[in-house]
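Here is the structure we will look at, set down as structure tokens.
In this view, the complex is presented without one of its protein chains, the others remaining in place.
Right after this comes subunit A.
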Amino acid sequence: MGQPIVRLQDVTKKIGSRTIIDKLTLDVPSGEVFGFLGPNGAGKTTTIRMMVGLMSITSGDILIDGHSISNQFEKAIRHVGAIVENPEMYKYMTGYQNLIHFARMIPGITSHRVREVVSLVGLDARIHDKVRTYSLGMRQRLGVAQAILHNPKLLILDEPTNGLDPAGIRELRDYLRKMAQQEGVAVFVSSHLLSEMELMCDRVAIIQNGRLIDVRTVQSTDKAVIARTLFEVDRPEAALEALAASELTGTIEGAGNIAVEGDKLFAAQVNELLVRSGIKVFGIRAEIKSLEDQFLEMTGGEGIG
């Protein structure tokens, strides 16, 4: 992990009297795949629009590679590749012409590089067809191609897996991880696909109603951030009392079950305590909470806010 490539400092966006983004502060270092998670209307796309200078920032600032996106736009955007919402292309041109078009806007991109990127996203067979004839997934691939043409230091992708088939999602995931690890690119991905984020991100920020709720590290090995353990016992009430005596809390879950929150070691300690208190433990079941469960819990699983 290196220097922060992108810094959001107290970023606020107001449209009219509505506050859409409220004092968002984030750092993404190079070499990290950073997930940006939130329900519909949370403000993910709005944040990304501000990061690439499409929308003005009401207050606060965004620095990319040390340059302010509002005051030094050309320097800041130089090392950014992005897909904002859907990758819209010129439909009346071929995929190749579209890439040439964007390649011309940045000095130093050779036609060799353009072809290299085309095979990287697996579009060789159709690149000389008009974009009009592309499927959604093919457009998404072309979108990724235009974003990585100039070897950016920061890659911003707004729901990049939208429309990709399982193989495509997997390729993209592997590619993003490789870019981050081998080339030190900072990758900023937004998504609703929570399980997807767990698989590809190092850290995930969760936003809701324009506010940052939490930033957490994803443990890629067991993905279990918080475990909940269910104990099947003969006397649930007595078990809770025994826990309370040691200043621990649990809840009664259905008939003859109590649940405690904590990691594996904690579960073992609870088991020991219960046995010592003369309570019969018939079974122990660990419930692993995925990021998805946590996400739904934190955002209350409510509708679009």
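Basically, a residue touches a chain if its C-beta (ideal position, glycine included) is under 8 Å from a C-beta of that chain, and two chains touch if they have at least 3 such contacts; residues count from 1.
Here is the rule we go by: contacts and distances are computed from a predicted model.
Comparing "Succinate dehydrogenase cytochrome b subunit", "Lipid-transfer protein", "ABC transporter permease" or "Sarcosine oxidase subunit beta" against the UniProt entry of the hidden chain yields the protein name "ABC transporter permease".
For the options A:47, A:146 or A:229, the residue in contact with the chain missing from this view is A:146. Within the full complex, the residue among A:62, A:80 or A:138 touching the omitted chain is A:80. Taking the complete complex into account, residues 15, 49, 52-56, 73-75, 77-78, 80, 82, 84-93, 97, 101-102, 104-107, 146 of subunit A touch the chain not shown.
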